[in-house]
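I have placed the structure first, in the form of structure tokens, so that the comments after it can refer back to it.
A protein chain is absent from this complex, but the other protein chains hold their places.
Chain nomenclature is as follows: A, B and C, assigned in order of appearance, with residue numbering initiated at 1 for each chain independently.
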Amino acid sequence: QDLTKVAAIWTVPVEQQWASRLHNALTAADERGEIEYVYSENISNTDYERVMREYAEQGVSLIVGEAFGVEQPARAVASEYPEISFLMGSSLPPAEPNFATFDNFIHEPSYLTGIVAGMKTESNKIGMVGGYAIPEVNRLMNAFKAGALSVNPDVTFSVSFINSWYDPPKAKEAAFAMVDAGADILYAERFGVSDAAKERGILAIGNVIDTAADYPGTILASALWHGEPMIDKAIADVKAGSFTASDYGIYAFMEYGGSSVVIDEALAGPEAVAAAKAKEEEILAKTFTVEIDDSEPTSSQ
Amino acid sequence: MTIRLEPREDAGLGLKIGVSLAAGLVALLLVAIPVLFAGGSPLTAYGLMIQGAFGSMFAFSETLNRATPLILTGLACAVAFRAKLWNIGAEGQLYIGALAAVCIGSGLLQLPPALMIPTVMIAGFLAGGLMMVIPTVIKQRFGADEVVITLLLNFVVILFIQMLVEGPLKDPLSMGWPQSVPLLAEAKLPKLLPRLRMHWGLIVGLVAALVLWLMVRKTVLGFEIRAVGENKAAARFAGIPVDATMLKVALISGGLAGLAGVGEVAGVKGYLSSDLSPGFGYSGIVVAMLAGLSPIGTVIAALFVAAVFVGADSMSRATGISSYIADLVVALSLLCVLVGSFFLRFRVKWDRQSVVA
Amino acid sequence: MTDAPVLLSLQNITKRFGALTANDGISLDLHRGEILALLGENGAGKTTLMNILFGHYVQDEGDVRVLGDGGLTALPPGSPGAALKAGIGMVHQHFTLAENLSGLANIRLGTEPLLSFGREGAARAKVQKIIAESGLDVDLDRRVADLTVGEKQRIEILKALYRDAKVLILDEPTAVLTPQEADGLFVVLRRLAANGLGVIFISHKLGEVLAVSHRILVLRGGKKAGELVTADADRRAIADLMVGKAVAAVVRTPASPGDVLLALENVSLHGASGRSLSGVDLKLRAGEVVGLAGVSGNGQSGIAGLISGLAVPTSGTMRLYGETVTRADPRALVANGVARMPEDRQHDGVVGTMSVADNIAIEEVRSAAFSKMGFLDRKAMRERATAAIAGYDVRCQGPDAEARLLSGGNVQKLILARVLERGPRVILANQPTRGLDVGAQAEVHRRILAARDRGAAVLVISEDLDELFALADRFVVVHAGELHDAGPSEGLDRGTIGLMMAGQSHARAEMAS
Partner (left out) sequence: MDVLFDILGSANFWAAAIRIATPLIFGVLGALICERAGVLNLGIEGIFVAGAMTGWLAVYLGAGLWGGVLIAAFAGALFGLLHAFLTVILGLSQHVSGIGITLLATSVSYFTYRTALPDVSSPPRIAAFQPVSIPGLSDLPFIGPALFQQTPLTFLALVFVALVALVLYRTPLGLAIRAVGDNPASVEAQGLSVVGLRVGAVVVGSALMALGGAFLTMSAFDAFFFGMVNGRGWICIALVVFASWQPGKALLGALLFGAFDAFQIRLQAQIGQVVPGQVFLMMPYLLSIVALILVARRADYPRALLQPWTKGQRH
């Protein structure tokens, strides 16, 4: 077994925001020479188990991926290859001895972006466009809403899901609809939403990745996910032989540097920045906890 | 010099095998282009493809596992197309079949496996069948084209399934992930071999192929289906109940696609979600046509398509070439085999006779 | 006539379909102003020869030469475009019309530069002029699908005339025309020939051939069997040349009608045009042939639909052996001894891609004769087919041959075998010999009369009055959905029937007074 060989199996193309954060971290590790990184993208859940087994048979040391749609078979494969470490996105607990889990717990910075948005909105209407209403998406939207409501109880939200991960034209249309209904800030869960904001000259909130450079003057704040702390930790654990079936999800928390908020200070203004920074301190000091709420967000009536 | 085509009466087995091999070879040659483009070595890639599809018990079992739904959706299309009922909706029927299996098999009934499995299968068959009977009735009543209706219904069904797995059927233990409650252990199709994914659905598919073959060849129903498919007016004149025959075909066709769904949900996955099928219903069309609508041929064509996909996908992993090459190889093979079928139907003649001046 | 210059010359044309040689070294010359009749049995190769001449098929050997500016020049094989350009016009045996388009559109098709706006006005004027000259009257703006067969035929002829053809080929143009329409066509043909056009005319109706042609060429089994100058020919001689042996004339003995087996009583039917009937009374008696005359589209298909079991009356009653028929159920009629021949045998009569044996069994697959517990009895089917092929002289490779490979005449014999072999008590013979050669025609007539003599009640629907006079003991005429009794055939003549077909239902009475 080659300790440096790491495989990733993505059910989406690696451009998808979610996968791209980990893909980038793995690519970086590869470029640093720490690992040899191979991956398969756009693997359907039907094929997922086969691909896992194929990598396992190739003798990789660590398999990174998403078990969301394939919890049972993924865990079964892991139990058959105890010598290989598995680090899988999952909503369920880890499984001994080698099946560790993680998720994109960036609700904390999402909450902070909510504060900025709540303070900045003038129409008190915020539009949110998502792909599918799954926990990974819901929890960020809910945290964002909570953050906004914490500073501005008058904000109302309209939420819509486009039922696709990759239909930017459609996301853009959904966003336009929100603008037409009066929203002056858009929560951009999908590609396409910020484009609508930019075209209509309003503000957008970024999610997972930083796209501020692509939309100058548009991205008010973004909640970023950083795959590196978790990936680097997992690689180190594997190399040290100390990889355990633990929850690596915590490495997405701000405390570990797994997520952060960026705010365009010129757009947000000092007041909102200060409010967000203050809350960030509280989070880091653990005097404030952002609630994790995976239920489907709905428009306020 | 001119090129002329002459229809062949009937292609011999030797020719069929020869043409298939030639088609495969040409496909392989074509595959070299993307492999080279991606900086790989074609020869290595070929070896890895074969290894990936047949190189181990695991590889072969995966090929069979992928062939299982393709056999059933292929048969679904073959039987319908024979009656000129253009069922493009096997994808939706597959999901509805799976849905029925989940509704019945996740706790509604408590039965021992020997009763539960047949019950779930019959439910899936009927549900899938109904899903095809509806567009057929619409066609008969209103003359609306079934190609389009079945195609559109695929989208409706997927959305419907999404709605259910996010709503009433959602598994409370799934941590919010949109998937249905799992099937009871009694409703699951047993695996054929330990540790491999192959399951009894494969046997069901093979038996279905045999039954259909018998039906087409030997039964009055098969005779009537052929007559209705080939010439509705003559069938009607001869007293064959055209509409009733079409409805039977629709039921069988949709039912087979429904069984494919049962196989996937009860044999492989264990619960229903809106990503159960990566397009098995659409591939079924291809499989059926490659097989010339012959039931036995469908089994072979399904195996072929499955092997190409599994082999090429595995090759992409071993060589580091983008995994999109798997679909590319399938597409190229498909088109080559399609062109090959041309040479089975026609003899090409080069006439030396000069065009008179 | 033969001094006129040669317009068209076929030299040693040979065409093979697999093992079959459809044309075997055929040569012919066509002169300016000449009407050449091409005769031969079904499957003799007439249509094939014309298809080669026109470029639909590519010959294996031989040349097609056409008179051009520089004398006779060979046409490139397989190019209808070249044939059209060289002045050849063809009226196909099977219509080549786009049914969703108007008649005018079909005529204009391919005559104007594709990338232009066309010249609809000019085209219409020219067609109207041709119509005025030829008398081929037809509504140019109706969708072809809505036209009667006769009208479609006229569109086909107009298509050829519109292109100023030098040579006009007509492949069985009168097979679907009424006698009046056919007579009109002949007037046109003679006039065209007089103007220098060369015409090749294919027909199975010897009367027409003798009346209209100058010269007769007979094909047999793909070879040229002989050539006659029409003036020196008679029916016998031609028929003998065609089939290679003497054709015995069919004689009809007087009928002895028995019980009414099938009756329509005050029947009305609402259907698409040509299918409607109002207040129709008709009785078919055992041992009698009733001839139904009428211009197509006046309700024949409605009556045929009823007796075929495809429809039931909207009002009034239909009785079979005294029992009221309440359900449209072809199977029940077949089981009750009704034999039905469809008007359009290729479309309704056979499933082309199924075998001869399958097509013979198709009406009765569910019966014990051909299946047991839902499984086909292949052996019984083949046996019946083998017997039928032998007994009815169906020319085909055998019981397993696909029906689509049979020529039209042989398809008709197949259907005859299917329905007559059961010893039916009621027979619907709808256009029983349309497109059949004289030999086959005589054979069909003989069998229909034999069935009558056995005691069957027969209804013959035909647009060929000669045929009706040869078969019918009694005449009825349909016009505009109403049926009129014309009485026993003795004492009737073509003129009377013709007038009744034209709607003068009192013709008979007036004649009598």
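Operating definition for what follows: a contact is a pair of C-beta atoms (placed from the backbone, for glycine too) under 8 Å apart; a residue touches a chain by one contact, two chains touch by 3 or more.
What you see is a predicted model, and the numbers here were worked out from it, not measured in a lab.
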**Study point:** Shown chains touched by the chain that is not drawn here
**Key:** A, B, C
Study note, to complete from the structure: Of B:Leu21, B:Leu43, B:Leu115 or B:Met163, the residue touching the omitted chain is B:Met163
**Study point:** Touch residues of chain C, complete complex, unshown partner
**Key:** 54, 56-58, 78-85, 90, 92, 94, 96-101, 105-106, 108-118, 159, 404
**Study point:** Residue numbers in chain B that touch the chain omitted from display
**Key:** 4-5, 7, 34, 37-38, 86, 88, 138, 142-145, 147-149, 151-153, 155-156, 159-160, 162-163, 166-167, 282, 285-286, 289-290, 321-322, 324-328, 330-332, 334-335, 338-339, 341-342
**Study point:** chain A residues that touch the omitted chain in the full complex
**Key:** 13-15, 20, 23-24, 27, 42, 127, 133, 158-161, 163-170, 172-174, 176-178, 180-181, 191-192, 195, 209, 211, 214, 296, 298-301
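Criterion: only the chains that are shown with their structure count from here on.
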Practice item. With chains as vertices and touches as edges, which is it: line, ring, star, complete or other? Key: line
Exercise for review: Look at all chain centres (mean of CA atoms) and spot the one farthest from the centre of chain C.
Suggested key: A
Check your understanding: Nearest chain to the global Cα centroid?
Key -> B
Check your understanding: Between chain A and chain B, what is the separation of their C-alpha centroids in Å?
Key -> 37
**Study point:** Centre-of-Cα separation between chain C and chain A, whole angstrom
**Key:** 76
Check your understanding: Between chain B and chain C, what is the gap in Å from one C-alpha centre to the other?
Key -> 45
Check your understanding: Counting only residues that touch at least 2 other chains, which ones in chain A make the list?
Key -> none
Review point. Can you name the residues of chain B that touch chain A in the complex?
Key: 52, 58, 62, 65-66, 159, 162, 166, 174-179, 195, 197, 264, 268-270, 273, 275-278, 310, 313-314, 316-318, 320, 322-324
Review point. Which residues of chain A touch chain B in the complex?
Key: 38, 40-47, 49-51, 53-55, 57-58, 68-69, 72, 80, 91-92, 132-135, 138, 163, 294-296
Revision key, fill the gap. Within the complex, chain C is touched by chain B residues 2, 4, 6-7, 9, 218-224, 226-227, 230-231, 233-240, 353, 355-357
